[in-house]
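Excluded from the complex is one protein chain; the other protein chains are retained at their positions.
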Amino acid sequence: MKSSAVLLVNCPDQKGVVARIADFIYRHNGNILFADEHGDAELNLFLMRIEFDSTDLDFPLTDFSRHFDPVAREMRMNYQIADMSYRPRLIILVSKYDHCLVDLLYRHQSGELKCEIPLIISNHEDNRPVADFYRVPYVTVAVTKDSKSQAEQQILKLLAERNPDFIVLARYMQILSNEFVEQYPYRIINIHHSFLPAFIGARPYHQAFARGVKLIGATSHYVTDVLDDGPIIEQDVVRISHRDTIEKLIEKGRDLEKVVLSRAVRWHIENRVLIYGNKTVVFH
Amino acid sequence: MKSSAVLLVNCPDQKGVVARIADFIYRHNGNILFADEHGDAELNLFLMRIEFDSTDLDFPLTDFSRHFDPVAREMRMNYQIADMSYRPRLIILVSKYDHCLVDLLYRHQSGELKCEIPLIISNHEDNRPVADFYRVPYVTVAVTKDSKSQAEQQILKLLAERNPDFIVLARYMQILSNEFVEQYPYRIINIHHSFLPAFIGARPYHQAFARGVKLIGATSHYVTDVLDDGPIIEQDVVRISHRDTIEKLIEKGRDLEKVVLSRAVRWHIENRVLIYGNKTVVFH
Amino acid sequence: MKSSAVLLVNCPDQKGVVARIADFIYRHNGNILFADEHGDAELNLFLMRIEFDSTDLDFPLTDFSRHFDPVAREMRMNYQIADMSYRPRLIILVSKYDHCLVDLLYRHQSGELKCEIPLIISNHEDNRPVADFYRVPYVTVAVTKDSKSQAEQQILKLLAERNPDFIVLARYMQILSNEFVEQYPYRIINIHHSFLPAFIGARPYHQAFARGVKLIGATSHYVTDVLDDGPIIEQDVVRISHRDTIEKLIEKGRDLEKVVLSRAVRWHIENRVLIYGNKTVVFH
Partner (left out) sequence: MKSSAVLLVNCPDQKGVVARIADFIYRHNGNILFADEHGDAELNLFLMRIEFDSTDLDFPLTDFSRHFDPVAREMRMNYQIADMSYRPRLIILVSKYDHCLVDLLYRHQSGELKCEIPLIISNHEDNRPVADFYRVPYVTVAVTKDSKSQAEQQILKLLAERNPDFIVLARYMQILSNEFVEQYPYRIINIHHSFLPAFIGARPYHQAFARGVKLIGATSHYVTDVLDDGPIIEQDVVRISHRDTIEKLIEKGRDLEKVVLSRAVRWHIENRVLIYGNKTVVFH
């Protein structure tokens, strides 16, 4: 059976990087399937994603570091290696709105999202039936004004027990504390229902309506300790008109949020996203 | 020969408005060609655009007010009537960047923009050749830090002499004073090179690049006394990627700015834009 | 409680049509909420959609024809009147692919599609679980090469018993006979997975891949007796690249099909679609 792996590289720009990596893979009997790279001249930075056929590799992929570390050291690379057959573990946090959750679960079941979903955590009971339908465990952790920090502790414990690779906030309506976020750096993906950086914070559709914009947007980004400010993974917009009431904006926005979030989740799973500074490179 | 007129109406929502207007036009032997309306339930506001064949009207269009005023009074309407054969007078202000200017002049010449352009005013000589090519008078008014207010006076004088119906800032890189703007309320159209309200102010492409957005935008709006805050007429976006340097953003943005500005100018000319609050309704 | 109705009109273009209709509604104490019209100068045709508040109408809406028929006769109108509180009955036909079905059922449950779904008919068992989840009856009618006409009879019987207002082919992979289609003229909506009229018939994604197009599309249309030739209700496209294998095209296409079909279904439910010739006008 065929197997493949992805190598993500981040290093100072320098002559011969591609040659060294390509040569390494070739000498160990891999076959490059896709290669994509990006240089940031200003930052003198070189970023690369290489997907290669690892079926005939002359060492087990689990030993990759041992073999590649000398190259990496010499070239001052940061890198990640991922077995493409590995299905990362995703835990979803959700409140009452179900459109993003339903969409993710459907795409998971249909095979589009190649991950495991060991758990859904919510502060409400509402979405239990759909979780049951898709046979994903569902746990509620109620959050009140006073229990916020306690609830976070409880969620962190649930997460720790399931050991997720990443977390998706599928319209989870609680703001996470910095302590929480720092446990999963660049491993929490949020969907914000505006074209960031416009309309940061609460009720962005209402803000958009009030400003009279002609397009509304949605933004998927990694969560950092500044609200709605993390590296953007994907954005999209849809045209609206004066005929659209706030209710219609929210409805149109739902379709946008689903699509934007699912793209981001998918690219994250497929190891297509490289973070540098407060930005991302997405290798398609 | 056929002639037509546009009636723009703004009044409190109430039963029978459409009937009264339609009946008025019918009784005076007009024929409605297009009718479009919008109700804002929250503000209890009714907005309407009616384009009608005025060829056989039983009074000259110049007498419209005299005949229609009683209806308008009864229904507490604000209204404007426009003869569609009238070509509004547009004066363009521009600095060095020529893409919007060239685009507007081409569309004017090709018959897309049914207006007169009696004058182009610039703070630089650079765009004189293209103005000459399209046979539009071109006057320069230099602006320095110290001469700003004096320059504005000179421009206002030039405008007053030509009596424009509206003014377009086709990448005019000077911020106009409130005194200037108030001379032409909702009659100055600007193109801002971002998806407002994101990236207000200077160097929006640089701001967009720094934030790592996945789409860049352009916004055409009426100028008010708050910078980049006036009623939005049109917006659009284009997708960018990590491959796009700032230079490429600026280049992609140029195409966007041209299209967004020319749409706004056209809709303004065709009496399709109604302003209410700080928003617009554009009747297509 | 508020109630509203939609009047769809189709008649020869003539002076005073809008006035007559608006006056009729006003005299009977209705209040026009939205009005939109379209004239086809070439065909001398006038089309109109009026949505009006019918709460205080001075006759029951069920008597509309009796009151309006004289106006209609005089103006040679074809018209339809619809009570907006009426939820039309939709029966869905589907084969194995579930993406459109799941999307329609979700939008139905979330209140976006204001219709009843008394039945789903399929030639396979596969989609029973999701039908059960959304509590919609599900009946299978197997179709083999030899049983095709018999199966159609059976489906027609099932339909006749439930008396649907319209039928949606949500990726139903059987071509319906003309006899079938003629039972429900302009009441069957299909989703075709190409940008019609490109790639008519079988395996359009494969055709698109072979031709090397840069965008793929989906088209929702009324079914007529010529394959993929009925009046188009909605179309949209999505960009693809050389990186997209046929499998990826199919995947990207799924998102497109869902959105395009659900828009068409919704506009049909909301009485926004007028058919004339082999085209539609959709009043937004």
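Read from first to last, the chains carry the letters A, B and C; within each, the first residue is number 1.
By definition in this document, a residue touches a chain if its C-beta (ideal position, glycine included) is under 8 Å from a C-beta of that chain, and two chains touch if they have at least 3 such contacts.
These numbers were taken from a predicted model, which means no experiment stands behind them.
Counted over the whole complex, the shown chains touched by the missing one are A, B, C. The chain that is not drawn here is touched, among residues C:Gly30, C:Pro164, C:Pro231 or C:Gly253, by C:Pro231.
Contact with the omitted chain, checked across B:Lys2, B:Arg27, B:His206 or B:Arg243, is made by B:Arg243. Among the residues A:Leu7, A:Ile25, A:Ile233 or A:Leu274, only A:Ile25 touches the chain that is left out of the figure. Mapped onto chain B, contacts with the missing chain fall at residues 34, 98-99, 102, 106, 110, 112, 129-130, 133, 241, 243, 251, 255, 259, 284. Counting over the whole complex, chain A has residues 15-19, 22-23, 25-27, 29-39 touching the chain that is not drawn.
Contact between chain C and the unshown chain involves residues 38, 41, 195-199, 211-215, 217, 231-232, 234-237, 241-243, 245, 277-282.
Criterion: only the chains that are shown with their structure count from here on.
Inter-chain spacing, taken between the CA centroids of chain A and chain B, is 41 Å.
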